[in-house]
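This structure is in structure tokens; I'll ask about it shortly.
Removed: one protein chain of the complex. Kept in place: all other protein chains.
Read from first to last, the chains carry the letters A, B and C; within each, the first residue is number 1.
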Amino acid sequence: MWDRNEMAARAAKEIRDGMYVNLGIGIPTLVSNFIPKNLDVTLQSENGMLGMGPFPKERYVDPDLINAGKQTITELDKTSYFSSADSFAMIRGGHIDMAILGAMEVSENGDLANWMIPGKLVKGMGGAMDLVSGVKRVIVIMDHTNKKGDSKLLKKCTLPLTGRGVVDSLITNYGMFEIISEGIKIIEIADGASLEQIKAATEGNLVI
Amino acid sequence: MWDRNEMAARAAKEIRDGMYVNLGIGIPTLVSNFIPKNLDVTLQSENGMLGMGPFPKERYVDPDLINAGKQTITELDKTSYFSSADSFAMIRGGHIDMAILGAMEVSENGDLANWMIPGKLVKGMGGAMDLVSGVKRVIVIMDHTNKKGDSKLLKKCTLPLTGRGVVDSLITNYGMFEIISEGIKIIEIADGASLEQIKAATEGNLVI
Amino acid sequence: MNKVFPSAQEALDGLVFDGMKIAAGGFGLCGIPEELIAAIKLLKVKNLVIASNNAGVDDFGIGILLETRQVKKMISSYVGENAEFMRQYLSGELELEFNPQGTLAERMRAGGAGIPGFYTKTGVGTIIAEGKEHKEFNGISYILEEAFVADLAIVKAWKGDPEGNLVYRKTARNFNPNAATCGKTCIAEVEEIVPVGSLDPDHIHTPGIFVNRIIQGEHEKRVENMTLTE
Partner (left out) sequence: MNKVFPSAQEALDGLVFDGMKIAAGGFGLCGIPEELIAAIKLLKVKNLVIASNNAGVDDFGIGILLETRQVKKMISSYVGENAEFMRQYLSGELELEFNPQGTLAERMRAGGAGIPGFYTKTGVGTIIAEGKEHKEFNGISYILEEAFVADLAIVKAWKGDPEGNLVYRKTARNFNPNAATCGKTCIAEVEEIVPVGSLDPDHIHTPGIFVNRIIQGEHEKRVENMTLTE
């Protein structure tokens, strides 16, 4: 069973040298801690920045320098800034190689729900809908089941969608999966997890 | 009868303080010589410049600094540069107050033909179609008749159009006109020209 | 041209009315037109329709206009930081139109660029696409999104000159250049008004043509989510 950091580390293994990557809020943000130092990877932040650096030391905090999670960050030598319209031109236009996002539900055909619980949570989709429809490869990191133990890998999402057929790969506490035309294909099983456990916790069609 | 310079001078009288103006190639370029010095007018050049200065002295010629007529020019303190897409966003979006353009034909309902003679002249419309459809007020400067003495103010244009119903005002060697719903209204008759002369030289419906 | 006004309230004079549409720059609390928002609050205009990526927090940013019930409708992509917003929305006092962030930015750009509508894949197959025209290009389905044009755009820049030329700083740029173009009028507030000619013409982000009035302000620049290393 993978914990948050192990899931992030597994996602980081998908990143290749030279990639431009957008990391979502939450566990995806942790991924940057696990990108091997020898890889030259550029992080995009959809509020208008390419080449995102680490969080600042206190004396370098700059209110004009935040990421899409509104966290204070730093810039790098290669950094560039641009407007929101230009940022989403970059995203929508397919120039970002990979987006790593959190999710509430994923269906066996790659539908993604991660922005709204009707009547409960009214926050908004932010840039998530643009990212999933524009970025070349979308990887979701989420727990395999919800707090009640129900599967989050479903035949069909029950929540309002963020995008239809947009998820390429999925990393949960139970392992790594890929969405293929037949369903959710198991790529790797986490240490301490079993195939039986995954079967029991997965509502959507599993391909073994 | 107005000559080229007098037509340009008459057009300049339409320019108000604070305006952003785009001047076409040919006689319209001369208009800038007649803008009163006490007016603060900003010239846009559609290849990506706001705040166009005069032609340079030889030692200041810069191949990276040209106007839409590919002429060498200079910049001013207020100048800014931008991309072609941004330049035409400005034009198409209605942010330019006035465009002054040349023409081959204008019809009584304000249709403009100024870019193509089928089988003869294959140059292209450049930015003219964008300008006439986007700019708040379009003023045309042209000779009233062609070399054969035929009217260029027509009931209907014979040449391929640059825009339909786009001309607001018209300055010819015979005077100044406005396109209103009833036709071509005479605003001012040039010194030395007569109403009879204008009537004889105008095919489109004149409103006196 | 001298577009400088002495204060936010004077810059707003004659430009505000009940029911007006406003486009505001800013992302979270970063790069927001603080002084103009505060002045709009003082002017007590009502039933505002505001396009802004976020709705501020309860006591800062657009949030202060929610507190006074001046806002009828928000067009935003994310409003999760504002408890008063949630309350008014869930009780039906406030209308909300969610736009995907990129769609909102592009709608503003389109509004300023004379493009009444554009197609995007963003939102296809979601509730965002409901009731919108669908069209296929090369076998892929897209939806039509319409331009947003505001009665007034309010933006925050770093430096500006009396001609209205603006330069933004770091991620405080965000929606500001796009919002600036889509207003029938635009007021910019800047940290520093510099003399004409002191901004590099190659590096002006918003050419003065888009800006009608400009003020120099004092900015709190509140940090929403301080996150440090170590």
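Here, a residue touches a chain if its C-beta (ideal position, glycine included) is under 8 Å from a C-beta of that chain, and two chains touch if they have at least 3 such contacts.
This structure is a prediction, so every number in the text was calculated from the model and none was measured.
**Q** Using the contact definition given at the top, list the shown chains touched by the missing chain.
**A** A, B, C
**Q** Determine which one of C:D18, C:D202 or C:E220 touches the chain that has been left out.
**A** Missing-chain contact among the listed residues: C:D202.
**Q** Among the options A:G24, A:P63, A:G134 or A:G175, which residue touches the chain absent from this view?
**A** Hidden-chain contact among the options goes to A:G134.
**Q** Which of these, B:A85, B:I187 or B:A200, touches the one chain of the complex that we don't see?
**A** B:A85
**Q** Provide the residue numbers of chain C that touch the chain removed from this figure.
**A** Against the missing chain, chain C presents residues 106, 110, 113-121, 135, 137-138, 140, 142, 146-147, 167-170, 173, 200-203.
**Q** Tell me, which residues in chain B touch the chain that this view leaves out?
**A** Against the left-out chain, chain B lists 45-49, 54-58, 61-67, 69-73, 75, 81-85, 87-89, 91-92, 111, 122-130, 133-134, 160-165.
**Q** Mind pulling the chain A residues that touch the left-out chain?
**A** Its contact residues with the unshown chain are 18, 20, 40, 42, 44, 50-51, 75, 77-82, 88-96, 133-134.
Everything below uses one rule, namely that only the chains that are shown with their structure count from here on.
**Q** Could you tell me which chain's Cα centre is nearest to the average position of every protein Cα atom shown?
**A** The most central chain here turns out to be C.
**Q** Just give me the whole-number Å value for how far the CA centre of chain B lies from that of chain C.
**A** Roughly 35 Å separates the two chain centres.
**Q** Measuring from the mean C-alpha position of chain A to the mean C-alpha position of chain C, what distance in angstrom results?
**A** 27
**Q** Between chain A and chain B, what's the gap in Å when you average each chain's C-alpha atoms?
**A** Comparing mean C-alpha positions, chain B is 54 Å from chain A.
**Q** Residue numbers in chain C touching 2 or more other chains?
**A** Chain C, residues with two or more chain partners: 109.
**Q** Going by the contact rule already set, what residues in chain A reach two or more other chains?
**A** Within chain A, no residue contacts more than one other chain.
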